[in-house]
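Excluded from the complex is one protein chain; the other protein chains are retained at their positions.
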Amino acid sequence: MADTHPAPTATPGRTERAAALVQRHGALAVLLLGAAVATGAFPSFGTLDNTHNIAIQSSFLAIVALGMTFVIISGGIDLSVGSVFALGGVLAAYASRWGLLPALLLPLAVCGLIGAVNGVLVARTRMPAFIVTLAGLLGARGLLLAITHEGSDTFLVPKGSAFATLGQGTLVGFGYPVYIALAVFGLGGLVLRRTRTGQSLFAVGGSEDAASLMGLPVARIKITVYLLSGLLAGLAGALNAARLSSGVTILGVGLELDAIAAVVIGGTLLVGGAGTLSGTLCGVLLLGVIQNVINQIGSLNSSYQSVVSGAFLIVVVVAQTYLGRTQRIR
Amino acid sequence: MTDLAATTSTAAPVADRRHIARYLPGYGVYAAVAALLAFNAAFTDHFLTVGNLRTQLIQVAPVVIVALGMALVIGTEGVDLSVGSVMALAAAVLPLYLGYGAVPAIAVALVAGVAVGAVNGALVAVVGLQPIVATLALFVGGRGLALVLADGQLKQLHNAALLAIGSDDVLGVPAVVLIAAALAVAVGFVVRGTTFGRQLVAIGGNRVASQLAGLPVRRVLCCTYIACGVFAALAGVLATARLNASDPSALGNLMELSAITAVVVGGTPLSGGRVRVLGTVVGALLMQLVRATLIKHDLPDSTAQMAQAVIILVAVYVARERKSR
Amino acid sequence: ACAKSENSGSASTNGDAGQQRVVTPNAGAGGCTLSSYGATKLDLKDAIVGFSQSEKEANPFRIAETQSIKDEAARLGVKKLLTTNAQSQLGKQISDIQDMLAQGAQFLIVAPLNSDGLQPALQAAAAKKVPVLTIDRKINATACKDYVAFLGSNFVEQGKRAADALIKATDGKGKVAILLGASGNNVTTDRTNGFVNQLKASAPGMEIVAQQTGDFARDKGQQVMEQLIQSRPDITAVYAENDEMALGAVTALKGAGKNPGKDVKIVSIDGTRNAVQGIVDGTINAVIESNPRFGPLAFSTAQQFYSGSPIPENVIISDRAYDSTNAKDSLAGAY
């Protein structure tokens, strides 16, 4: 997004334009690089099966990360998505007995509400987003446990129901969730780049005061992003439940960190005011690839797995930053 | 984060009640703690006993220590997610060197903290990564490393000197509590009274300006993260001593959240440019009391978590900066 | 490098001591056979076997479990053993299994993280006609269709036996505190139900005064116990749903000037060496074993399966119980 990434000077030449291009797509470059290496190193990496796996595995995180990107661009953060994701799954599985629509609407309603509450608290009472959504994290998890009797009962999705197919069906090898994820990203991109609301996200994230002095409805914008984040986390949870055909109670722990990592790897600034969805998508896929590669190596014991993925993370982010280097004049 | 823009800009409207608002964040926590103490005194059996209060202090000590380091990092507009893993790392190295005696082992553990802190600092200050990802890497890798060192095993410890730190009293006060208190005082002084402390806060307040004013931005940042690492390592040592065992798999899980919460509940803005030490200590105490209360009244996990959420919100709400005009 | 640890007896001499023994191989005609499952015959020696572990190998149970699988595979000379670890994330376990299938695994041993939710992974396996053996945790799916069979303990049963052991230790009187496992976890649920129901049934004299989670971790167990013993000094018995929390409780009780094992009776589940040692030292009263050494049983079951003989839906193993009478001798067998 030209309008979100600092270019070297006011009147850049061709080389700058090229540099800026790489900058914008630093994450993509790293992704392609990584994938290429992996394909070379592991015969079974490049296979169609494996591609399908990575795609479907990443699609849920992708949907959550989309919401997170909106929140972070607007200068906030949302720690509650992990719990909300789990809650959405449980609710969806619970409602799936009444058919597809309830199975989607119930989680969206509840999770959207949680998001809205987060948003109102952040926007109206000047409490730090970190704390508000941390409370959201606890609250949603608590609610989940309450619904499931301290997690002792797991709701099941009726076999072969339309809802189940939504999560398990495939089209030319890729699961439906993959297409849904792509769809919401396309939509999100449009909103972010081509609507006033989208643009004002960048403004609010860039400088809240400037935004309000320019007469933008700051509070409303904030509430909207948290609402969106809640909705998307809920949607992802529901789809996941459909795929697992049950409302698993132990899901989503630490998901918020994955989402944040994906967003930031994608080149979005945590202080807000700049970011791209394409970057986030690359970030998500990068995490997926890292995970997959670790499994390709096989026979790594869990401790080494963490070490390796930590190391990968550093490498990726450092590479991304150096590619995305932007020198500031002022 | 969002409130950054708001709290650190000249244009931000400021109220007549400004001066109150400026101190109120501190008081917010104190009020909450007082309220909670009162509640427990009334409705919890055996709460106001020496033994119980000791327990609370002992349990909160490691959190306080980590939170102090975290407060410094947050003061620079950063955050350190790796503290929990550092605790695990410290716990993991301890037994490896206990053969040389407690002191060397502890020294090595602290060095581990320095190492992690240095890496974080370098990634943030030199490479220029955003703190949250920079430290996320070691949050993931650090614990893994700890488990590698201990090959996943929990080790029973028998070294008397080490265990003593966890269990002994000095003039009637548990050693761990004394250590935490001493550190709190020390950090308080550093922040208020030393060039390092002031420069730290300045950098958190406006990094560009600090750079132009010739402040050693990189050095200060590195030192801050190193300090945070050391504190976390120390907390890991104390927790291990208390546990009589080195348990790298579980030790310090979710510590980063507890620490950050303590700091923020204590009235330090995540936007940096300010460090409130006493508030941090009290913030940690508040969260400890909350947890204790919920356990003592044997609430099921579901209710407990929701209650915790509400209490955090209320505490921070009273403590928040009023943006009234 | 120049590390020098305390001389602690961490020489894990896992001889055949502590081998799993099967109690209910009710291998009726109803069992699952190669043909009824529709898999193709193959010889493990030149097969790629995949093992999906659920949690970090960061507690004795998981370490022992993974190790015994690896050892057995090596002993039998399996061509290639792929191992993955879901690090307690269900999503990851599904990916792990799918990844292993993508890498050409022909036989899968799965330690499920959760009883529900592995559907996609199982379907993927079924699609490739790859037999799946689940160990240590039963999953809610149809045996011999989604998976071949379940090998493992019965957690509800374990809870029951723990209750019995505690009743024996306390003569059916006193106030009990339960240190629960991680919330939302099937094991927690089962071990709790088994214990609570049994206590209700056969020890009206015992009252459960607290149920708080210790997340299966020692430090959490210690902290929770410290809180409980302060507010309820009258607690006389503790049921910990794993050994780690029990050991934490022991430290906590000592710290509070109590005498664990004597004035506060402690029973836990797992049978780790530290806990059994605790019995020997008299700080813990009884431990119900949950035997993690699935390697031999799993592979022998696999061989039976490929040799055409039917496999029962549930191959339940006998878990031993440790108490003061047998602890010393069976210490070697503990993991």
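The letters A, B and C name the chains in turn, as written, and every chain counts its residues from 1.
As a convention for this text, a contact is a pair of C-beta atoms (placed from the backbone, for glycine too) under 8 Å apart; a residue touches a chain by one contact, two chains touch by 3 or more.
Just so it is clear, contacts and distances are computed from a predicted model.
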Name under which UniProt lists the unshown chain, selected from "NADH-quinone oxidoreductase subunit K", "Sugar ABC transporter ATP-binding protein", "Stage V sporulation protein AE" or "Sarcosine oxidase subunit gamma": "Sugar ABC transporter ATP-binding protein"
Chains in view that touch the one left out, judged over the entire complex: A, B
Residue in contact with the excluded chain [from B:S210, B:T224, B:Q288 or B:Q305]: B:S210
Residue of B:K155, B:R242, B:R274 or B:R291 in touch with the missing chain, whole complex considered: B:R274
Omitted-chain contact residue, chosen from A:G167, A:G188 or A:G206: A:G206
Missing-partner contacts on subunit B, residue numbers: 7-14, 16, 18-19, 193-196, 198-199, 201-202, 204-206, 208-216, 273-274, 325
For subunit A, the residues touching the chain missing from this view: 2-13, 190, 193-196, 199-200, 202-203, 206-207, 209-217, 273-274, 327-330
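One rule holds in what follows: only the chains that are shown with their structure count from here on.
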Between B-C and A-B, the pair joined by more C-beta contacts: A-B
Cα-centroid distance, subunit B relative to subunit C, in whole angstrom: 35
Subunit A and subunit B, separation of their C-alpha mean positions in angstrom: 28
Residues within subunit A bordering two or more other chains: 144-145, 150, 301-303, 305-306
Junction residues of subunit C - those touching two or more other chains: 56-58, 183
Partner subunit B, residues of subunit A touching it in the complex: 74-77, 121-122, 125-132, 134-139, 141-146, 150, 204-210, 213, 222, 257, 260-261, 264-265, 269-272, 301-311, 313-314, 317-318, 321
Residues of subunit A defined as touching subunit C within the complex: 44, 47, 49-50, 53, 57, 60, 144-145, 148, 150-152, 154, 156, 168, 240, 243-246, 248-251, 253-254, 291-292, 295-296, 298-299, 301-303, 305-306
Complex contacts: residues of subunit B adjacent to subunit A: 1-6, 9, 11-12, 81, 123, 127-130, 132-134, 136-148, 151-152, 257, 260-261, 264-265, 269-270, 300-310, 312-313, 316-317, 320-323
